[in-house]
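Excluded from the complex is one protein chain; the other protein chains are retained at their positions.
Per-chain residue numbering starts at 1, and chain names A and B are given in the order in which the chains are listed.
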Amino acid sequence: MTPSREIYWNIPAHLLLYPLFLPFLAAFLYGCYRLVKLIWIGQPDKDIPPIGRQLREIVFQAVLQRRLLTQRLAGGMHAAISWGFGILFAATCMVAIQEYFGVPTLSGYFYLYFMSLVVDLFGLAAVIGVVAALVRRYVAGTQRLWKPRDAQGYSLFLWLLLAVLVSGFVVEGLRIAATRDPWGLWSPGGWVTALGLTGLTHAQQTVLHRVTWWGHAVLAFAFIALVPYTLTRHILAAAANVALRRPQPSGVIQPVVLEEAEHFGISTIQGFPRKDLLDLVACTECGRCQDACPAWVTGKPLTPKGLIIDLRDHLLARARGNGNGKSMVGGVIGEDVIWSCTTCGACHQECPVFIEPIPKIINMRRFLVLEEARFPETMQAAMRGMENRGHPYQGAVPSRTDWAKDSDVPLMAEKGTAEYLYWVGCAAAFDERAQKVARALVKVLKAAGVDFAILGDEERCTGDPARRIGHEFLFQMQARVNMETLDGYGVKKIITACPHCFNTLGNEYGQFGGHYEVIHHTVFIRDLLRQGRLRPRTTIRETVAYHDACYLGRHNGIFDAPREILGILPGIQSREMERREEKGFCCGAGGGMMWFEERIGKRVNIERTEEALRVKPNVVGTACPFCLSMFEDGIRAKDATEQLKVMDLAELVARAL
Amino acid sequence: MVDVLVLVNGQADVPSQNTLELLGAARRLADATRGKVKAVVLEGSQSGLGAALCAYGADQVLRAEHPFLKEYQSDAYVATLDQVASQAGAQVILLADDARGKEVAPRLAHRLNGGVVTEVMGIAGDGSAVLFQRQMYGGRTIATFAARRFPIVATLKPRAVEPAIEQAGRSGEEAPVAVVLDAPLLRTRVVEKVTEEVRGVKLENAKVVVSGGRGLKGPEPFKQLEELAQLLKGAVGASRAATDAGWIPASRQVGQTGKSVSPDLYIAVGISGATQHLAGMTGSKTIVAINTDPDAPIFKVAHLGVVGDFKAVLPKFIEKCRELTQD
Partner (left out) sequence: MNIIVCIKQIIDPEIPTEQFKLDPTTQRQIRGGLSLVISVYDQNALEVALQLREKQGGKITALCLGDSGATGAVKSALGMGVDNGVLVSDPALLALDSFGVAHVLAMAIRKIGVPDLILTGCVSGDTGNKVVGPLIAEELSLPCVTFVTRVEVKDGKAVMRRIVEDGYELVEGPLPAVVSILSDDSNVPRYSKLKDIMVAAKKQVPIWKAADLDLDGAKVGAGAARLELRDVSIPRRESRCEMLDGDTPEGRAEKLALRLRELKLI
C-alpha cells in the first residue's frame, strides 16, 4: 500500500480556507504597501545591483544565513526557526499542489521521508528554536537584545509563532490518533503528541481536530497578516535589504556634488536615500553591531543599533504625523552620538542583514560641518590646519622632510621619476613616534633595492580625516590638489605605510578620476620577502601580538600579509588577540577621532591595550601610524611601558635585516 | 640731548620692579645724550617715593595730583600725561608695557603728534639717533627702529632691560604739576575688579616658572605643575593654547599677549614653542623643555631638554627634586 494520507481529512469545509484567508491577506498586503510607502519618502537611489547579484545575496544570506551563523548558538537557533518555518510553509503548499495540480506529493517515499519525517523534524527544531529564543530573551536576559532599550513586538511574535507550531503538532497528533495512521511514526512530533491524546474518545478527537485545525489556520493567517506590522517584517525587509546591498566596501564613502547643492549633508529623515530607509525597516534589533562597536563597549552614547532604531522610530513618527517636534540631527540623534564614531566598520561586519550605519553618520556629520559649521573645536582646528597648511596637525611642527634629514631619501622633484612613490603621510612626517617608522621603511626599501621617491613638501594630506569628519568640501579640494601633483609626475604605483592614505588614495580618489595602484607597506614587504629581495638575518626574540588596523583589515581585507611577515622574520613568536581579523577591535583614532578628546566613558585605546596585555606579548605589532600612536598612549596610561612596547612591522623588519 | 620722561604709577612708596627698569633705561639713555630723567608720579603718592626715585636716577620728580587720578582711568591718564609731557618737554616718554601702558602709550603719542613703539627690549642713543629694539614676527626676529621725530612714546617689555642701580645720596628736584581734567573727559569707568587668587609667588616676579601647554591635553595635569612650582618656590604659567582652551585662567598666560617673564629657571612642559609663546619667555636665564617631539621649536631655545611624555617624566622629576631639595 502506498504511504499516503487523506488530505483535508475531517475538514469538509476546507474550501472556506481561501475566503478566510482573504482578509488576512488584505491586511498583509496593506501592511506591505505602508512599509513601501514609508521607505518611498526617501531619495531615489542611484545604484541598484543587477538581478543576478540580488538573487545570489538572497541565497547566501537570507536562505543559508551565512553571516547569522557566525555566532553558532544564536545563529543555529535562528536557522532552526526560520528554516523550520520555511519547510513547514513549503509542506503546506505541497498539499495544495496535490489538491489542485494532481502531483502526488502526499504519497510514497516523498510523503514518508520529506512530508512526514523531515517536515516534522524541522517543526520540532522550530519549536525548540522558539523556546530557546524566548528563554534567551526573557529568562537569560541577553544584553544585546535589551540595550539600549527593549524591542517592541518580540513577545507577540514569538508567542504567536509558538502557538502556530504547537497547534500544528496538536492537529497532527489528533489526526494520527483519530485515524490510527499506520505511518504515524514517520511524523515523530505528531506521533508523540498522539500518545498524549489516547485518553480522548474518537468522537472527542475528531471534534477537537476540526477545531484545532481551523484554529491553527487562523493563527497562521494572523501570523502572516501581522508580518508587516511587527518585527516579523524582517522576513521581507531583511531579504530585500540583503538583495539590494550596495556593492562598495565599508571603507569607501560616496561623494556628493557640492557646487549648486541646495543643502549639504542629511538633516531630515526623508533626505536619506530609500535604501537607507529600508535599512531602518530591516533591523531586527539583534544588537550584534552594538556588541562590536568600540564606542558602545567603552561607554559612549553611540550604538549602531540605537542609531538605527532611533531613526526608524523617527521615520514612523513622521509617517504618523507627529515627528515634527525634534530635529533629526541633534535632537533624535544627539551630537555626542554622531561624534563618537570611529568609522571602524565593525557594525557593517556584524550585521546579518547588512545595514550600513557609517554612511548615515557621515551624512549627518556633513550636515553639521558644512551646513551648520557646528562640530568639535579640536576637529575645527585640524580642519583649519588642513586648509592653511595642508595637514591637520597643530602648533609649530617640523617640515615634511625633517624626518628624512639623515636618511638620504630621494625627492621626486629632484629625481623626476621613480617606479614607486612612497607616500609618507602626515603622521609619519609630523608625529615624532611615527617618523621612526618612515625611517625604518626607507631602510627596508633601500635594502631591497626598490626604486622609489617621496614628494616631500609637495605632499598634502589625502583628506581622509576631512571626509570622515564630514568636511566633504575640504576633502575634494585636497584630492584635487594631490591628484594634480601625482599626475604631474605621472605616478602610477604608490606605497604607503598608512592604511587611511592607502584606502583614500586607492579606493576613493578614483571617484574623481584618480586611479593609482596603491600598495600597503605590509603587502609590499611581504612580497619582497617572498621574492627573496629582503633577507632577514638577525633573530628578533620577541612575542608579537598583531593588531589589525581597521582600514587595512576589515575595510580592505588585508589580514594575512602582516602575519606572514611575522612568520618569516626569525625568532618571532606570534600571539593572537581575541578580537582579530574581521572582528578586530578599533584603536580609537579613525573617523577623525584622532582629533577628538574622548570625554565620555573609557578611552577606546585603553580598552584595546588591556586586551593586548591579556595575551602577554612583549610587542604589539601595528601597520598604521594612528594605531601606533594610540597604543603608545594606551601603554603609558596603563603604566605598562616595562612589559610592552608597540612597533610597526616596518620597524621589526628593519631590525631583522 | 634727550630728556626722558618716565611714568611711575602705583601707590607704593618703594619703586616697583617695572619702575626700576624704566629708570634704568631712562638713565642710560639720558647719560648717553647728556639729557635729563624726569619721573611723573600719578595716583596719590607717598612722600618717600620721590626720594627713592631720585636715588635710582631721576633728576626731577613731578607730582600730578587730581581726584580723577585716584584710580586708573585711561582718558584721565592720557590727558594728564599729554599735559605733563608738553610741559616737561621730554623727547622720549617711557611707560611699562603693562595693561595700562599698552592702552595709554599709543593714544598719548597721537595727542603729542609723536611716534610710538611698544614692548621695547633695548634703547640706545648717541648724538645722531635714538634706537629702539623690539621683537617682530612673534619673537622670530629682532627689529631696530630709529626715531624720526619726537617725542617717542615707548613701552618697555618687563624684565628685558637692566634695572636702575641705587646711588645712595643721589638727589633731585620734586615739584607738583598742575593738571586740568574735566569730568566729561572720563568716558569709561571700571565697574568691578575681579582678582584671580594668586597663591604664592606672582608670575611676573617669580624666579622659577613652570609652564604648561597644549601637550598637557587638559586642565588636570596643571595640578602637577602647581605641585612642582610650589616645591621650587615658583609660579605656574601657561601657553595661549592652554588658556584659550580654558584649562587655566588667562592671567597665567606667558607670551605675546600674556605676561613677559624672565625667571632664573623656566620649565616648559608640553609646550611646542610657538613664537607667540617664546615672545614671553626667551628672557629666561635657563630654559628647560619637556616635550614628546624632539623637533619641537622649544628645543631650539631651551638650554636643557628631555624628550618624553610629561605623564612619565613629571612624576619622577618632582620626586627627585623633592629628594634633592630636602637635604
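Everything that follows uses one rule, which is that contacts are C-beta pairs under 8 Å (C-beta built on N, C-alpha and C of every residue); 3 or more make two chains touch, one makes a residue touch a chain.
Computed from a predicted model, the values in this text were never measured in an experiment.
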item	value
Contact set of the excluded chain (shown chains only)	A, B
Option touching the unshown chain, where B:238, B:265 or B:281 are the choices	B:265
Identified contact with the non-displayed chain, of B:125, B:213, B:283 or B:297	B:297
Hidden-chain contact residue, picked from the options B:17, B:167 or B:325	B:325
Given A:212, A:267, A:394 or A:622, the one touching the chain that is not displayed	A:394
Candidates A:370, A:426, A:453 or A:549 - the one touching the absent chain	A:370
Where the missing chain touches subunit B, by residue	74-75, 98-99, 102-103, 105-107, 109-111, 114-119, 131-132, 134-138, 140-149, 152, 187-196, 198, 202, 204, 208, 232, 240, 243-246, 249-251, 256-257, 259, 264-265, 274-276, 279, 286, 288-290, 294, 297, 299-309, 312-317, 320-321, 324-325
Absent chain, residues of subunit A that touch it	258-259, 264, 369-373, 375, 377, 380, 383-385, 387-389, 394-399, 402, 473, 641
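Note that in this section only the chains that are shown with their structure count from here on.
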item	value
Centre-to-centre distance between subunit B and subunit A (centres being mean Cα positions), rounded to whole Å	61
List of subunit B residues in touch with subunit A within their complex	214, 217-218, 241, 272-275, 292-297, 307, 309, 311-312
Contacting residues of subunit A [partner subunit B, same complex]	394-398, 402, 431-433, 597, 636-637, 641
